[in-house]
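The structure appears right after this line, and notes come after that.
One protein chain is absent from this view; the other protein chains keep their places.
Let's turn to chain A:
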Amino acid sequence: MIRMEQVKKSFGSNHVLQGVDLHIPKAESMVIIGGSGTGKSVALKCILGLVRPDSGRIMVDGQDAKTAERDAFLARFGMLFQGAALFDSLSVWQNVAFRLLRGSLKRPKDEAREIAIEKLRRVGLKADVADRYPAELSGGMQKRVGLARAIAADPEIIFFDEPTTGLDPIMAGVINDLIREIVVEMGATAMTITHDMSSVRAIADKVAMLHDGVIQWTGPVGDLDASGDPYVAQFISGSPDGPIEAVR
């Protein structure tokens, strides 16, 4: 469904992606792990066209992302940004229902609001936050509003950039279950970035590890512990000793 071939991206002399190859089949949940600053967020943004890759090819459903009709292409995606990226001039429910209030998916205001409140409930937020503004919410609540916005229009493909960072363990569990549910029940294709190993095990069908600008290892989540890859082993154990440098 999504295929990245030799995708490269540099910011000046900072060579972030140096030939990423990755394939995510339809209705599967792929989790990307990797150290901070290795380019996981950049990789997601490349697929969405928010960052233009220097070279390489990105195909979605056999269609080149570069030449696809932008509106139709983006209408299939939902994205949760690492920093939530809520519109602070709009109330919480208007953020969640943003897509449902304008454009091709436009519907009556009452209906959009109802859907927004239902999505908020699914991410563990009560209806009374609907009329508040993003600046009045805690970081973890903003993150969950961002998550509700990403899933509001029931997209086919969903990207989650660190969905559980900043959440308490119970809420993190709720969000993990929700992501799993979206993939299993709605047949969505999901790509999740996370540093939280319990999230990885709860969400993933497959795991890919990004390191030094390339996919070091990829495989089913069941193989994670016996990957035989020193990078993955070190990442899981969180040990400072191993091939991944931990500058101190």
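FYI, a contact is a pair of C-beta atoms (placed from the backbone, for glycine too) under 8 Å apart; a residue touches a chain by one contact, two chains touch by 3 or more; residues count from 1.
Note that contacts and distances are computed from a predicted model.
UniProt records the chain missing from this view under the protein name "ABC transporter permease", selected from "ABC transporter permease", "NtaA/DmoA family FMN-dependent monooxygenase", "Benzoyl-CoA-dihydrodiol lyase" or "Xanthine dehydrogenase family protein subunit M".
The chain that is not drawn here is touched, among residues A:Met1, A:Ala27 or A:Leu48, by A:Leu48. In the complete complex, the residue from A:Ala27, A:Leu74 or A:Val174 that touches the missing chain is A:Leu74. The chain omitted from view is touched by exactly one of A:Ala68, A:Ala85 or A:Val174, namely A:Ala85.
Across the entire complex, the residue among A:Lys66, A:Arg102 or A:Arg121 in touch with the chain not shown is A:Arg102.
Although one chain is not drawn, its touching partners on chain A can still be listed: residues 45, 48-50, 71, 74-75, 77-79, 81-83, 85-88, 98-99, 102-104, 149.
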